[in-house]
Every structure is written in structure tokens, then in C-alpha cells.
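One protein chain is absent from this view; the other protein chains keep their places.
Chains here go by letter, A and B, matching the order in which they are written, and residues are numbered from 1 within each.
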Amino acid sequence: MSNRTEFLDSIRHRTQAGRYKPTKAPDSAWTRTPERPFATPPIEDPTARFLEELEALGGHGKRVEDMDEAREHILALAKEREAKLLVRWDVDELEELSADEPLSEAGTEVAIWRDLEDFRDVAAKADIGLSTAEWAIAETGSLVLEGGVGKGRTVTLLPPTYIAVVPVDRLLRTTTEAFGKYGGGNLPANLCFHTGPSRSGDIEMSLAIGVHGPGDVHVLLVG
Amino acid sequence: MKAALFIPCYVDAMYPEVGVGVVRTLRNLGVDIVYPEGQTCCGQPAFNSGFFEESRSVAKHFMDVFEKEREKEGFDYIVCPSGSCATMASHYYPFIFKDLPDERERSEELGHKVREFSDFLVNVLGVGDVGAKMSGKAVFHTGCHQRRELGILNEPRELLESVGGLELLEWENEELCCGFGGTFSVKMPEVSTAMADEKIDALEKSGADTLVSCDSSCLMHLAGRMKRRQTGTRVMHLAEVLDPGNPVNGKVG
Partner (left out) sequence: MTTNKPALKRDTVDHRKEGVESKVEGFNDRARKAVKDRELHDSVSLFVNKTLTGRQANLAALPEAPELREKAYHIKQKTMANLDTYLDQMADAVESRGGNVHFASTGEDVVRYIGELAKRRGSKVLAKSKSMATEEIELNRHLEEDYADLALDIVETDLGEWIAQLAGDHPSHIVGPILHMNKKRIADVLSETAGEELPPDVKALAGFARQRLREKFLSADIGISGANFGVAESGTICMVTNEGNGRLVTSVPPVHVVVMGIEKLVPKFEDLSVFTQLLARNGTGQKLTVYTNFITGPRGEGELDGAEEFHLILMDNGRSKLLGTEFEEALYCIRCGSCLNVCPVYRQTGGHAYGSTYSGPIGAVITPLLKGDKEAKDLPHASSLCAACTETCPVGIPLHELLLKLRNRQVDEGLAGKAQEMVFKGFEKTMTSPKLLNISTKAGRVAQKPMTKNGSLRPMPGPLSGWTDTRDLPPLAEKSFREMWREGI
């Protein structure tokens, strides 16, 4: 592509000729106050920290014993939200949850993220989106969502209520650790660090929840 | 201890009592003072306006004068009652002489000797209490150069807190610039004045009767606006507060 060669040549010419050396680079000593510690204290109890961070963002987190308890929780939530349609990822964890049948018996139809004619019909109509997460981050209350076959992006995005069921052993302590999981840049087509309910402060800095994404976010840590 | 005085041009011409305060305070602490009479200005007005060439001439003059004095008198430090001018001489000379190796070396050498007044008292002399007394409630305004380039934040407060009879108050948004900014105050007067007004509003809210700073330029700006607004707050440079010969000093009512 000639456009590319020409473009890069003009930049190469500038990066190589007469490089400017700044008079001073930022120096951490400059902004550091002596009494400040050098690093964040390690997170002692990741589960507690995760739940605390999520709550602070307006999300809801709960540690549950096993998949049975998680299922009960989801059933209760679906009932409370009077959900007609729930859309879920097509993954092993959610098969293990075996919530599909009890949900439809209770009046919530379940759509599984496979063989859909147009995903919009399902994702945009669903009252609840249900997924698992590759990782969760204690430091920030975030979920690490990988896109892929059976793992729709819009499942976690279009329905007003979003529930994630995450095995507790996937809980990482820090954001840095989470980035480390993808070191070398071997990434799926989509990866998302999802941190709490959708929000906006655009109107007079007053918090509006659930602007485009879900405002009602629940994370169940299992195990 | 021997110190050379660097009295900024506008202090020399408009606020000589600040220089006098420095002399009396330091002498009282046993510092031997010399004053190189050839000094003029640090060159900052030209520098801030982008006239680097002109500011380099003035900076060279400054270095000539103080280097000569040093050969003659052998002082240890250069003391300046202005955080802003001290910053020019210590931080920005190396900046404007970046491409002139000789001058850059000279400016760095000399720059290490330049100390703002409160910095000199507390960090060089180790004096946090000069024994001054004055009644009143004061707030302190840290000039931006002093705050962000020199990092001299606690020193003036320490000195003020130990002034007998003087109460040091906190005020809102202390870290905001007063809006002087050298030629900025004349080039963009409306914005500059609005900035001063925000400071003065905070000052009035604080309940202080005295405004103290280590920069007479900020004080000139705020006092000029206060006078126009008919705000009756007393305005003093730190050197005046500490000055053992100041008539208000010692009178604790």
C-alpha cells in the first residue's frame, strides 16, 4: 500500500532526525511526600474487597456456597424483576448452574447465545443478561469479560439487569495482575473490564445510572 | 554564615520595607549580609512574555554581578524575598541557557546558591521561630513558583505559626493562583481580575485580618484588587511579619 509506505516514511524521517532531549522528565521524587508509603498495601481478603468495591459503585455482590445457591439467587432476582426473558452465555459454567428449566417454569423464558438469526431481537428484548467472567478484580470490583463463541458482548450490555456468576478462584487481586493475564497481546476479538453499573455524570455532575448499559448489576462469587 | 541579598527590582522600587525586613531578620540571627549593588532584575518579565533573548541578557548581567561579588566577598548563599524571582534564577536560567553550555553551567552553579527567604531561614539556618510577635489572624498565600517549582510549602507556615499572638487560619482553595502571572495581569486583565476576586472572596470568608505571602507580586495584585473592592485586610510580606524592627512587631494586643 503506497499510502502506508509514504506515511510511515515521513514519520521515520522525523523520529530519526534531531531528536529532542527534554530538559527534565517527570521525577517521582518531585511529587512524593515523605510520609507517603511506597506501594499500596496488599489486599488481604480479595473476596471482601471485591464485594466492597462493587457495592461502592452501586452494584450488588454476594458470595455463595455453590451453584445451587447461585441458582436460587438468580431465580429470586428474576421473580423480583418480573423478568419475561433472560439471555445467557452458552458456556459450561452456566450449564452447571442448571437454571434454565426452573427459570422457564417460573415464567422467565431463557434464550441461549447460539444459532440466533439476529442477536438484536434477543439481546435488546431481554430483561436480564447472564454471563460468567474470565476473571474478577478485587481492587476495583471489575469483571474481565472475554468475547467469543457463545459469549455475546451484548448479553452483558443491552438488558437492564445483568448478572455474572463467577467461580471465586478466578478472583485476582489487582488490575495489573489482570493485564498480566494477557501479556504478549494474545487477545480475543473483544475483551472488556466491566466495572459496576453503567453511569453518567454529564448532567450537572449528578449521577445517572443505567444510561446505555445495565444499571442493575449483580455478581455472584461461587465457592 | 554569609548571605548575598537578591532584592527583586519591584521590591527595590516599590516595597523597600520588605528588603529591610529581610536584612534585620537575618542580622538578628547573626547572618553577615552583603548586597551587590549592581543587581537589577532577574529577567522574568521578558522570559514570561517569550522574549528569551532579552531575558538571557538580563540573566547574564545577574550572573556577572553575583559571581563578581562571590569572588570578592565569598558568600555562602543568595537570599531572595520572592519565591518567583528565586525560581527564575535557580530553575529557569538553566532552561533559557539550555543550548549555551558555558552559561548553562554557570547558571546551575549559581542556581544552587539561590534560596527563597523562608527556605533559607528554616532549611539553611534551621530556624523555625525567630521570636517575632504580632497580633492578628492570618492566612498565607503560597506563590505558584514557590509551591510548584521550589516546593517550599511548610517553611513559611512553620515560621508564621511560631509568631506569638498570630493565629494562622486555613482558607478555601489555597492552592489556586492569585491571577497575577506577570504580564498576564495586563494582557488578560478580566480573567486575571476574576481570579483575584475568587481569592479575595475566600479570604473574606476565612475571617482573617491579615494576608501574608513570600511574594510581593501576588500581594501587589491582591492588594490592588482589594483596595478597589474596599476590602480592609492588611497585607504583609513574611519578611515584614518577622522583621524585629517593624513597628507592628512585638505589639500583641
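Rule of thumb we're sticking to: contacts are C-beta pairs under 8 Å (C-beta built on N, C-alpha and C of every residue); 3 or more make two chains touch, one makes a residue touch a chain.
Here the structure is a predicted model, which is why all the values come from computation and not from measurement.
Shown as candidates are B:G111, B:P156 or B:G181; the residue that touches the absent chain is B:G181. Checked against the hidden chain, the listed residues A:V91, A:L130, A:L157 or A:L221 yield one contact partner: A:L157. Chain A residues in contact with the hidden partner, per the touch definition given at the top, are 1, 3-4, 7-12, 14-20, 22-32, 36-40, 53, 57, 113-114, 116, 119-120, 123-124, 137, 139-140, 142, 147-149, 152-154, 157-158, 175-176, 178-180, 182-208, 210-214. The omitted chain makes contact with chain B at the following residues, 7, 9, 11-20, 23-24, 35, 37-41, 43, 45-54, 57-58, 60-61, 95, 144-145, 148-149, 175-177, 179-182, 184-196, 198, 220-221, 223-225, 227-228.
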